[in-house]
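To start, the structure under review is shown below, and the notes come after it.
Presenting chain A:
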Amino acid sequence: MRLITYKTTTIAIVLILFWVILKFPTWNKENIEPVQIIDWSNVKDDPNEHLEFELIMPGDAVDSPDALLNEDAYAKRLLEEHFNVTLNYKMVDPATYERKAALVKASGFIHDVLIEETSMLKSSVKHGFIVPIPFEVICKYAPSYARIVQEWGNYGWQGSVVDGVNYGIPLIIADARYPKVGIWRKDWLHAIGFDRVPDSMEEYEKVFKLFKTSKPDAKSFLLAFGHELDAEQQQKVLDESNPVWAMSGDVINWRAGMFTEIFGAFNVQPFNWVLRDGEIAWGGTQEGSRKAVELLHSWYKAGFIHPDFVTDEWMGEVLSKLYAGVTGYLAHWSLYSELHPQGERVQTMGRLQRNRDRELLLRLGKSKLEADSLLENQSQRYVNLWSPATVPRGPDGYRGHRLYGAVGGFSGGYYAFGNTVIEKPQKVLRWLRMMETIMNDENLLINISMGKENLHWEWRDSELGPEPVGKEPFGTMSYKRNAEGLGWSLWHQEYGYLVQVPMKEFIVKRYFPPGKIEFRKRFTPSEWGDECLFGDTESNAPNHISSLIKRMNLYQQTKLTEFIVGDLDISEWDNYVREYNMLGGDEILIGMQQYYKEILETADRVNSNISIFEHKSL
Partner candidate 1 sequence: MIKESFSSRLFDVVNILLLLILSFTMFYPFLYCLVLSLSSEAYASQGGFFLYPRSFDLTAYEAVFSKPHLLTGLMNSILRVLISVPISVFFTALCAYPLSRNETPYRRPLFLFVLFTMLFSGGMVPIYLLYHNIGLLDNRLVYLVQGLMLAFNVILVRNYFQNIPESMHQAAMIDGASEWYIFFRIYLPLSRPILATIAMFQTIFHWNAWFDAMIYMTSDTKVVLQGFLQRIVIQQEWQQLRDIYVGLPPESIKAATVIITVVPILFVFPFVLRHFSKGIMLGGLKE
Partner candidate 2 sequence: MSDLVLKNVSKVFNNNVTAVRDFNLEVQSGEFMVLVGPSGCGKSTTLAMIAGLEDLTSGEILIDGATVNTLPPKDRDIAMVFQNYALYPHMTVYDNMSFSLKLRHWEKSKIDKRVKEAADILEMSDYLDRFPKALSGGQRQRVALGRAIVRKPKVFLFDEPLSNLDAKMRTVMRLELKKLHDRLGATMVYVTHDQTEAMTLGDHICVMNDGELQQMDTPLEIYNNPKNIFVGSFIGSPQMNLIDGRLEADSDNYEFISELFSIKIKINKNTIGDDITRDVKAGIRPEHLFRKQQGENDSKITGRIAIIEPFGSETFIYVESQQQLVARVKADNTYSASDEIELWVKPEHINLFYADSGLAIFSK
């Protein structure tokens, strides 16, 4: 047999290759020069030197055509004239931003200014895409911005620190504490004889039982149209009414706010880090969580919770169940605009309920004309079908819900500067100056977030006092504003769109409807709200901890769901806690304590810098 056949030659080549790889591990490691460190001391930002910026950022909804940034967008032109810069934006749709940004970088094209999450930022550092920005420089050129970060979320700084060197500027949106307000079907409550919103766990249970048994949807329909129907038709409405549940939920985004008011009633939040007498503690394994889960299980068994709550998505199936009259209660709202009578959600609820009533009337034999006239004189029914829930009181008197708060509107986002700025470091200083100036120039800030008065928005009187309202009818969130470089919704655009700088408290008060301020005061009192110690940014924790946290959160989600659904009996709670800690809970706790210490240290470092430049402010 010939010795040198194709097979033997290929195997030989492969072996040689492996030998070479293993033999010379450090073949050419020395001659790679480290990333040059910028010597910030002699970098000057000369205002009349024109600078050009390449930027990439997640647009609001790049998918619809009218959201693409126009060449001469109002806010863009304003910023360019004001700061003698040219801004070339590359907008990427938010859903695929992370993946696409990674691939764009992988292909070697680096933007001057990028928006990066912690995990992306860390890998960018490893590949040398972004340059370090010492805290001193930030505090020197943007002291008031730095102070706002300290005030609202000083835990943000640590997220962009890699091996002691800082690479990013935390993004802040105004008052970042979003409440998880609930709403009830007002007509259902009325149909079962409740004229006010239930305010305690016992009342919740009573209402849910009535929802379950007494066909509230059919009854509320009969209350409105009963007198027009004969007995037999009325019976038909009752018999044919679909089964009803109290509420649904979405386990996948449990962390973002499912059942938070139920857990809050037991003074605990399952996915929050809290300070318990000086020590960091994880909510998921607290005694309060056990009680809440036990209660939720009894509700599930009683049929109050829709079985789909395991796989539904909050913005999708959960919401459409509420619209379709399948569920009667939902606690997931966080914006004033979402519950405002003229808001699109409430209007949609009315429209859909009207359609359903119309279909039912037609099916009961009414003619089109009759149905429409009946609906007409009952139009008051569809104005506002929701009434905001209070934060219910628990058996031991606690109230609370999770404040979905985060540093930076992009849940842990940071401005970072690509290595392209190495030749012109003054770009960084120019950008910091822009942020600082906009922060303190109210008129400029309003113009680049809400737009020009009487052009993009105007003052209008409403029963709650003067309100800045967009040109289109109230609350429509059209993407045409994006094309002008402005935030897509006037209603909660409390930060610049092209340059993410937050509005200070007094600006928000002056420019936003009093109802909104009142709403926020009513639902975010500190004693009710239980804000996570790390905001939503524990993914900024050191790498091995954050992947472990992700996995343990999934584990906790599955276990808590099994408890609620009944696959796991509540008596198993103790070995669930033991298992949780053994599998990762303890390791995470140690990691987070260490991380918390680092956060405090970094915050102090920034504090010291601010104080240095405080009295020397520009």
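One rule holds for everything that comes next: a residue touches a chain if its C-beta (ideal position, glycine included) is under 8 Å from a C-beta of that chain, and two chains touch if they have at least 3 such contacts; residues count from 1.
For anyone wondering why these and not others, all candidates are chains of the complex that A comes from, given by their letters.
Fair warning: this is a prediction, and the values are worked out from it, not measured in the lab.
Looking at chain A, find the partner in this complex that touches it; the options are 1 or 2.
Here chain A touches candidate 1.
So in the complex, which bits of chain A are touching candidate 1?
Against candidate 1, chain A makes touches at 6, 61-65, 92-93, 95-96, 100, 103-104, 106-108, 242, 308, 313, 315-317, 319-321, 323-326, 344-345, 348-349, 351-352, 355-356, 359, 476-479.
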